[in-house]
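Okay, structure first, notes after.
Excerpt of the complex: some chains, original placement.
First chain written, first letter: the chains are A and B, and each begins at residue 1.
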Amino acid sequence: MVDTLYTPEDIAGLDYGDSLGYPGEYPFTRGVQPTMYRGRLWTMRQYSGYASAEESNRRYRYLLEQGQTGLSVAFDLPTQIGYDSDHPLARGEVGKVGVPVDTLEDMETLFQGIPLDKVSTSMTINATAPILLAMYIAAAKRQGVDIAKLDGTTQNDILKEYIARGTYIFLPRHSMRLTTDIFAYCSKYLPRWNTISIGGYHIREAGSTAAQEVAFALANGIAYVQAAIDVGLDVEAFAGRISWIFQTHNNLFEEIAKLRAARRLWAKVMRERFGAEDARSCMFRTHIQTGGSTLVAQQPLNNIVRATIQTLAAVLSGIQSLAVASYDEALCLPTEEAVQLSLRTQQIIAYESGVADTVDPLAGSYYVEFLTDTLGAEIKRYIEKIDSLGGAVAAIEQGYQQREIQESSCRYQSEVESGKQVVVGVNKFTSPYPKLTRLLRVDPGVERKQKERLARVKGNRDQAKVVASLKNLEEVARTGENTMPAFLECVEAYATIGEMCDILRRVFGVQREFLVF
Amino acid sequence: MARARIRVLVAKPGLDGHDRGAKIIARALRDAGMEIIYTGIRQTPEMIAEVALQEDVDVVGLSILSGAHLELFPLIMEQLKQKGVDGVIVIAGGIIPEEDFPALYHMGIKAIFGPGTPTQQIVDYINKVMAEKAKS
């Protein structure tokens, strides 16, 4: 509950050095770089991908032309869950919510004409992250790019898939192994790669509160760090490449306070729990995607207002990378016009609003500092609760986070239905509105074409090499060696994602839903 | 038709994992006194029809956000028919463009509820069609 007034008394206990400190210094409450946007603006990186590798490549080139400064790849559901486009379970899903990638050839097409040493690429991929990363590495090698220069992110955050998003495949412990395989491989070969992007975004999207969003993500983060330490990795060798993804909702100050609190808490977790000494290991670097579920179908231009508020929240909280949801997303995939407007939203805030002129401009505000502390305390309580349940994985297996989220989701829904929470155009100020006339539809022929393409690739490859590489993958999967080189070998032989995942499904077993309802 | 409670299968066809809406609906229908069978995510058309048959449901509610409804819904309707449960009332929700409504109605979907629909409206709808069905 927000009070009517906050005064110096509300932050009487605030010790500047301990609670805030200087930007670029532990505990990083005011930001992880000393000059923040004055030094360099955040990366503008719209989430995008659909239909086919060619079509998505065209969209990426368009966005780069429009002034976007990074790429963010959306994969379709079969690719995320490890089915080839011709698998029965892929029916109707090919190219729908992202680009289908069956083999290395699709990845090569996706980045045709985009030099991979010049661009940073974020890939929303989790269960199949090592496979897609291997394809990205192979595509870069074919471009003649030194892979040590590759810059980007694999989401690679499987725990939130069990909690909220649903694209898991294997049992958690096997998934965690793949996650840490990426940590280990990249710390050797891709020093600039963000090996994981631990997400609160989807947790919030599933209906959590702001505090739950951060708490469950941080708890997952703790689990990954522990898992990596448990397999013998040195915390300083991988912790600096951990990154995050959260969303911003409409409540401007809550969102800002949430992210400032998260930065401070993570720094303290890394230093106090894991003994990280290196400042870089304690830095909470985050991408923000504005909240998709806050956008509504009714009166769609209203969503531009919401996205602007959310973008401001993100920028004011001090972030590294940003994607703005498009106003037509509650109706269809974002059209080119809508995605351009999302980018323009970022650019107007970057270049016209003045909010990027100074670091952490809200620091010192009685309200914002109070709220940062209050949310921080609430997040901490959740983390302690998860610790007491045996950590994030155990808590997921018990359905704890899922149940908490569902409670919040239902509470919010009933507040909307009772009118306590106003959603303009939905439960108040409703009115007829002009329909959007330009909706983006994925051509129904896409699935057939992708299947043909897959068949062609399979027809042209060296089958013996495929068989050998898949056999090797199976062995590596069984023994516990790092899987990345084996994936790379398969990928370069044009083995399909389905072929590789079928092997892993056999070796690792398949996770059924932790059904909480 | 004289049984005490309406039985509803809430199902998520396809691969999409966004179950927030499905769960909210499922809970709202349960709170309204209906019996709910909730399948969880990633249900194939065959699985959905099989559960509808086994559980002898009155209503099947399909939730989909991936955009695969035009491909998956006909398969589901076909499976229901093959299994002889085409008497159930099928309703749908999720992100479904209005221009697809006629095609969906044509294949036998009885009602489509877009995002932002108050759950009470869905409860009322089900109660109404079940009452009409009981009369006829």
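Throughout what follows, a residue touches a chain if its C-beta (ideal position, glycine included) is under 8 Å from a C-beta of that chain, and two chains touch if they have at least 3 such contacts.
Note that the structure is a prediction, hence the values are computed from the model and not measured.
Trainee: What are the per-chain copy numbers for the complete complex, stated as a formula using the labels displayed?
Mentor: A x2, B x2
The rule we apply is simple: only the chains that are shown with their structure count from here on.
Trainee: Give the list of chain A residues in touch with chain B in this complex.
Mentor: Touching chain B from chain A are residues 77-78, 80-81, 83, 88-93, 96-97, 161, 164-167, 205-207, 293, 296-298, 330-333, 406, 409-410, 413, 417, 423, 426-427, 435, 439, 441-442, 444, 447, 513, 515, 517.
Trainee: Considering the complex alone, what residue numbers of chain B touch chain A?
Mentor: 14-20, 23-24, 26-28, 38, 40-42, 44, 66-72, 75, 95, 97-99, 114-116, 118-120
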